[in-house]
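Pasting a structure here, questions to come.
A single protein chain has been omitted; all remaining protein chains appear in their positions.
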Amino acid sequence: MLFKKINKIYDTDIGYSFFNSKIAIISSTIFLIICLCSVFAGIVAPYNPFDPATVSLMDAFTPPMWSEGGSSSFILGTDQQGRDMFSTMIYGSRISLIVGFSSIIFAMVLGVFLGVTAGYIGGMYEIVVMRLTDVQLTIPSILMALLVYGIARSIISQSMHDEMVMYVLIFAIGISEWPQFARVSRASTLVEKNKEYVSASRIIGLSNILIMFKHILPNILRPILVIATIGLALAIITESTLSFLGVGVPPTTPSLGTLIRFGNNFLFSGEWWITFFPAIFLIVLALSINLLGDWMRDALNPKLKKR
Amino acid sequence: MSFLEVKNLDISYPTRKETIVASKNVEFTLERGEILGIVGESGSGKSTIANAIINLIDPPGEITNGSIKIDNNELRDNEELIQKIRGKKIGFVFQDPQTSLNPLFKIKEQLIETIQTHLNLGYQDALKKSIQLLKEVGIDNAEKRIEDYPHQFSGGMRQRVVIALAISCEPDLIIADEPTTALDVSIQYQILELLKDLTKKRNLGVIIITHDMGVIAETTNKVIVMRDGFIVEQGETKELLTNPKSNEARSLVISVPPTNKKIDRFKLISPDGKEITSDSKNLTKNIIKTWGIRENKNQKLLKLTDVTKIFDDRSLAINISFGSKNESTDKVVKAVDNVSFELFEGETLGLVGESGSGKSTIAKIITGLVRPTNGEIFYNNISLYNSNRKYQIDKSRGQIQMIFQDPYSSLNPRFKVRDIISEPIKFFQKNISHNELTKNVYDLIDIVGMTRQSLDRYPHEFSGGQRQRISIARALATRPLLLICDEPTSALDVSIQAQILNLLKDIQDELHLTMLFISHDLPVIRQMCNRIVVLKNGSVCETKETEELFNNSEHPYTQELIRLMPKIESII
Amino acid sequence: MKKTISIVLSLLLMGIFSPALANSIKWSMPGDSLTLDPHAQNEGPTHMVSRQVYEGLVTPGINMEILPQLAESWVATSDDTWVFNLRRGVTFHDGSSLTASDVAFSINRAKTAPSDMVDLIKSVKSATAIDDHTVEVKTDGPNPILLNQLTQIFVMSEAWAKANGCEVSYNWDAGETSYCASNANGTGPFEITFREQDVRTVFTKNNNWWGNHYTHNLDQIELLPIKNDATRVAALLSGEIDYTNVVPVQDLERFKSSAGHVVKMTPQNRTIFFGMDQGSAELNSSNIKGKNPFADRRVRLAMYHALDMDAIKDKVMRGQSVPAGIITAPGVNGHTAARDQRLPYDPELSKQLLAEAGYPDGFELTLDCPNDRYINDEAICVAAISMFAKIGVTVNLDAKTKSQHFSEIKEGDANGMTSDMYMLGWGVPTFDSHYVYSYLFESSGSWNKVNFSDARVDELVAAMGVETNLEKRNAMIAEAWDITQDNVAYLPLHHQVVNQAAKSNVDVPIRMNNEPLFRFANVN
Partner (left out) sequence: MFSYTFKRLLQAILVMVVVAFVSFSLFNFVGDPVNSMTGEDASDQRRDEVREVLGLNDPVYIQFSRFLGNVVQGDFGISYQLKREVSDLVAERMPATLELVFVSALLAIILGVILGVYTGIHRDSFISNIILVISLAGVSLPTFIIGIMLIYFFSVILGVLPSFGRGEVTDLGFWTTGLLTNSGLKALILPSITLSLFQMTYVIRLVRAEMMEILQTDYIKFAKARGIKTNIINYKHALKNGLIPVITITGINIGTLIAFSIITETVFQWPGMGALFINAVYFVDIPIMSAYMIMVAFIFVLINFIVDITYYFIDPRIRLKEEKG
């Protein structure tokens, strides 16, 4: 049954293109492994670095297993607080991925909703929405995120900071990414709207909501999926950059960017592994998503005929 | 030895599943001064051959066998020679003049560039020659217009520019791939005349690739009929058209709507040469049972009075954003200008006109897709627009349905056929039981001549004709009284067109539908309609009974349209 | 056109062939001086720059001992009158001679708003020039630490200040500016010859300086502020700077072991501690409602015993700290080695204490921490959190930049919620415990944000402010410490250590306030 399903997927153009692209297979495998690891972090990681009770400061700065002074209980060594690097990275990637996925979904829902409605309804509403994206675009993502972050910190009660910070990050990154989705989905909607199946639906008398979200939306998902993928990588990088600038998640539950930020302080003092492993991990994660997105962009582009 | 000799030509496209044979064993010759037509339905491989001659086959296609000789020089696999003769010895004309020219370069630049590539001319001489060429292809004020960009020319003019480019370096052979398909009848006529003229004057060899038997009849000396990559028949044009021997050629010829008479149904021939007869009566039985019996009372069903539509895009002018370029233009267009006509139950009214005549806009106004600027539309004596010019869709309750031109965009690609057909049923009968719904869908898919298995497939798995059948089934799902057909067959091959037209006629007869049939194709209109409204630039030229119009039209525009339409009978 | 080209060319050549001076030090620290006006800001880096250019009547030496500078000698003629005899032959950088009226002018300028030094020398009533070389300073009652205070008061040229419209200092906080903010005219061993704030400041040797020219051999100092720690370390490693007085502790080892660099360190007059709100009825961030766990001394003691400061010293501070038992630094009056002895690290005892206090399963709360104020502040907090976790107390960290941190401790956050537990560091510029009490322990102390309140302590603080009998006063100080230490009013962490790193041919003496004295620096 499963085999049949795979065969069927293989039969489609996208599936064929996927199974014949080494890059697509490798990158999606890596991405999948990272995702699975972070979802099942509790099982995969030997320690729970987010539970301060299990961390012993005396273990701090243990080098990787294979180095002199390394310990077999810490494969990739420990950080400055004595947390197991391997576990911390897995738990950290979970935060990076949660923030990345959530902010992109947030941006996507908001952007696609505004884009589709703007493209379909048109008129004054469209003008307002598109002007909004213009204004949004004049404030680049990092800047926007810094702004939102700063504001949120000052208006949210301090005891709530830890719980809120993740939502703040998600909101901050998401709010700076939505115009991409709005633009693309508006442009695609403008194209789809003039197609005759939409006219047919209107003649039948279907409501605009139904036409927009049942008929048009499924047809504009491809370009949206592509920017969502690229955007995911971007969101993860933005999160890590914010954490690097010191405005990210709290240091007791570090994300990859926070780890790099702390590790960076130990780059010259010989404890290279504290920054090296998270950096490599982040690069591999972002690279695998980007490669996947790149492949998808080419594979889903109907204008590029296959050779 | 002929001027052009193609022998034994095999072309194939290897894909991952199979190797598609685009042409097999193709052999023909062409002399100077001769016009050869290659005709066939879509996918028959006719364009591939044209591309093969100048080695412009899209990858991964390749010539696997055979030879192409021009003046006894072998072209196959001789990239160097081909590069030299492209543009020089062989001129090429593509189908769509809108996309054939680089939008960012002036006509002048494109012409001079081509001339200087092949002829040893200085800039001034090349410029002079370019102007000369433009004059030759019939562009007025050539000295000035040569400074223009492609988008400043109309479609017909652009095609003239393309032809000027094709003949710019004194070629011996012109290959024209569907050169007039994208053009209106009157322009088509002029372009074809131009080609004939040039052939004579310059003693050229010309290959015209087309699906239009009328064009073949009026233009060519010799003709090749292709199907599935094979030449099924070739010969003198007159001989072949009057006495086709192969089934394919016969099918092609008899499917062409006659321009001089009205026939009841098209004869259809299956590939093995047998005649196909349809038995729609049986199929419509169930539908009639669910719909109830309808009678034609010959009452006025639809009435348009003084309908006007002005497209004023200036209101959108502010809508230009950073980076993204806006497509609106600042201009006022009177698309429909004071149009009035009536439509009676059971009749088929034809709306005919060239592009820009406003015929599609009228259909959109009737269905509520576009709001009229002025005028009233009455359906069963009820106005469809309220005082705020808002469309009252509940007034017609789905009784007005439409079939669209493009079978590829008129079905939602993400919906299964079953969902496409059942959606309108469910919309009008919210409480319909699952069984009844299935039964309804089966009836509809039966009536349009499709198998029930097709219900679980997606639109892209079907051919254009099949999709048009699905469109018809969807339109019927709301139990309409009025069916508007907007160029329903202009994207289809001629034999498929015949099938769809037959189907429409059958359904109309059985289900007592009223039809508004919109087309630019006069022969089709003649076959389908009782009365005809001729439109030009948004206003009505004349309205007449069909036979009356074709035999005794009064308006000069109508007369010209009838005179210029390519007639297959002209040769017979 | 020709002219433009020649200008551009000469600029180019100047750029390429800018003369490399034989003995120069490129100095870097995270921040820059805020203003060159010596009285406009009472702030560390500002004084660090001013100290190279300006001089005071007296000055702290390398070991913070008070040394004569512009005053050769002084005498207290009564409880409230001091007479200073000025050094002769001292000239300002602009060539004018120093007179007593310059000194009186400067002291008066410093004690006149909008100067920022007003608070520091509140006790000075007046400064008058008796003759060209004698200045009389009157204080508001006896002031045992006047000399100490005067080390921070730099002397300007009266004529120069008046000529340039900065007779009084300017209101830096309100964004005013003045000529004296970007120009300096002192009597010091170096004069400023180029300044682009936050980017580059060049000090050149003052050949007319009155002092001993042989205590240093510098021709030029260049200050290049680099905020980012790693970048500053990289700059020193790559040789782009010669000296920095702020080194991340983890990089000291690398400089220590490098043949090309030298490292120096000394304890600092700043103690880091945690404050626990013991006075409020309920903690804002805690899961315990209706009562305040910190109100119970046993809980505070439990928190104390949970902290393994040796581990923090070893791992977080890389040995660069002195674990503290008292929140005042060695050298401050009232500090004793015995008091500075920490209670032992004993998590088992902590658990027991918590159980006794009625929290066998611990409780939860938020710790506020700065992340850019003290050495490794955030890392200390994170380490402490995992130590608290081991005794069952779940602490959430809220780390933020210093300005927000201090604002929230002082006035609560945007919703008026005060901090339950926070990190703070305290230095004692007066070297007397009274300073600590009046801010941190007195019921009305402006930084007593743990709401510690003890009637006896309040009484003692008031009394020691006016007590002139040193013995009696010291007894009061000792009693106050006994009470507060016994109460575990705060959780002392450690005394910070100052460190600096330089290329090995650069010798700048280290001082406990982290302020370099380039007149004692040498390049070999």
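Letters A, B and C mark the chains in the order given here, with residues in each chain numbered from 1 onward.
Definition applied: a contact is a pair of C-beta atoms (placed from the backbone, for glycine too) under 8 Å apart; a residue touches a chain by one contact, two chains touch by 3 or more.
None of the values given here were measured: they were computed from a predicted structure.
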- Note on the structure: Among displayed chains, the one left out touches A, B, C
- Message: For the chain left out of this view, which of C:V58, C:A161, C:A235 or C:V498 touches it?
- Response: C:A235
- Query: Of the residues listed, C:L34, C:L283 or C:M309, which one is in contact with the missing chain?
  - Reply: C:L34
- Among A:I237, A:I274 or A:A299, residue touching the chain not depicted: A:I237
- Which listed residue, C:I66, C:I130, C:V199 or C:L470, touches the chain dropped from view? C:V199
- Query: On subunit C, what residues meet the omitted chain?
  - Reply: 8, 11-12, 14-16, 18, 34-35, 43, 119, 171-177, 196-200, 224, 226-228, 230-232, 234-235, 237-240, 372, 401-404, 406-407, 409-411, 424, 439, 446-447
- It is residues of subunit B that touch the chain not shown, namely 54, 56, 83-88, 91-92, 94, 96, 99-105, 113-114, 117-118, 149, 151-152, 162, 165-166, 168-169, 314, 317-318, 320-323, 325, 329-331
- Touching residues on subunit A - with respect to the absent chain: 131, 134-135, 137-143, 146-147, 150-151, 153-155, 233, 237, 240-241, 244-245, 247, 257, 260, 264, 267-268, 275, 279, 282-283, 286-287, 289-291, 294, 297, 301, 303-305, 307
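Note that in this section only the chains that are shown with their structure count from here on.
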- Task: Please state whether A-B or A-C has more C-beta contact pairs across its interface.
- Result: A-C
- Query: Quick one: subunit B and subunit C, Cα centre-to-centre, how many Å?
  - Reply: 86
- Item | Centre distance in Å when subunit A and subunit C are each reduced to the mean of their C-alpha atoms | 44
- Hey, what residues on subunit A touch two or more of the other chains? none
- Where subunit B touches two or more other chains at once, by residue number: none
- Note on the structure: The subunit A residues in contact with subunit B across the complex are 16, 126-127, 130-131, 133-134, 137, 183, 187, 195-197, 199-206, 215, 218-219, 305, 307
- Message: Looking at the complex, which residues from subunit A come into contact with subunit C?
- Response: 51-53, 55-58, 60-61, 80-82, 153-159, 161-162, 246, 250-252, 262, 264-271
- Message: Going by the contact rule set out above, which residues of subunit B touch subunit A in the complex?
- Response: 16, 58-60, 318-319, 321-324, 364, 367-369, 393-394, 398, 400-402, 404-406, 409-415, 423-424, 427, 471, 474-475, 478
